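Below: the structure, in structure tokens.
Here the complex is missing a single protein chain, while all its other protein chains stay put.
And now, subunit A:
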């Protein structure tokens, strides 16, 4: 091989990986990076999108949204909605995974339960929202059952009352989201060597001690990974809240995503909406960096 041929070959080898990566990089660049950068740019412009030559606004829109009490209410609702969802997703997912992994439950029943428990995962957000709107209607099944059981005295307007609306949407979201935890934890449980439990049996461990000293520490990597992902995803939930309550009544279920949407498409204040979107982006980015660092540390 001549020197020229050899250097040509070397160049081809060096360039090849980037050629393979280029289609995906192009798509990500066009569909994700470009809009992201554009939104950031909008947040610093006056009358973004609406005017052909928007002027530079500095941090004006950020100051405006930070001065808006609805923004702070939305942030608080988002945190409540997200934290409650993640905690209960994990708790319910863990309980169901432990049940499905238990030898004490008949294998046929276990298979039936496995299908039943995973059902919420099969529905899209729109269907879940519709199901829960029907169930939680003042004349719906939930009210009727609770009244018959004597738990409530009169019909509760779950989605229409400011006191209950946020809890109701959170509840619906918990119901919709636990299967991810259940499936992940079940896979994790099945990967824990049986020897660990047998050794613990011989050492005299009770069931709760096996859970605390073996099961949970063994599942910890999954619990942390899925919790972080769930946190990132739940923070951005939009359709469920939009369809059930639309952020109301009186902003009581307003979350950052609905707040941003309304700024953009109800008030047509796209610049402020962009500033709000950037805030969501920064929070998500922080969590994502935390997640990546955790994954690297493992």
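Note that a residue touches a chain if its C-beta (ideal position, glycine included) is under 8 Å from a C-beta of that chain, and two chains touch if they have at least 3 such contacts; residues count from 1.
The rule we apply is simple: contacts and distances are computed from a predicted model.
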Problem set entry | Protein name as given in UniProt for the chain not displayed, "Paraquat-inducible protein A", "Response regulator transcription factor", "ABC transporter ATP-binding protein" or "Aspartate carbamoyltransferase" | "ABC transporter ATP-binding protein"
Exercise. Of A:11, A:152, A:199 or A:289, which residue touches the hidden chain?
Worked result: A:199
Exercise. Which residues does subunit A use to touch the chain missing from this display?
Worked result: 193, 195-196, 198-206, 209, 213-214, 217-218, 220
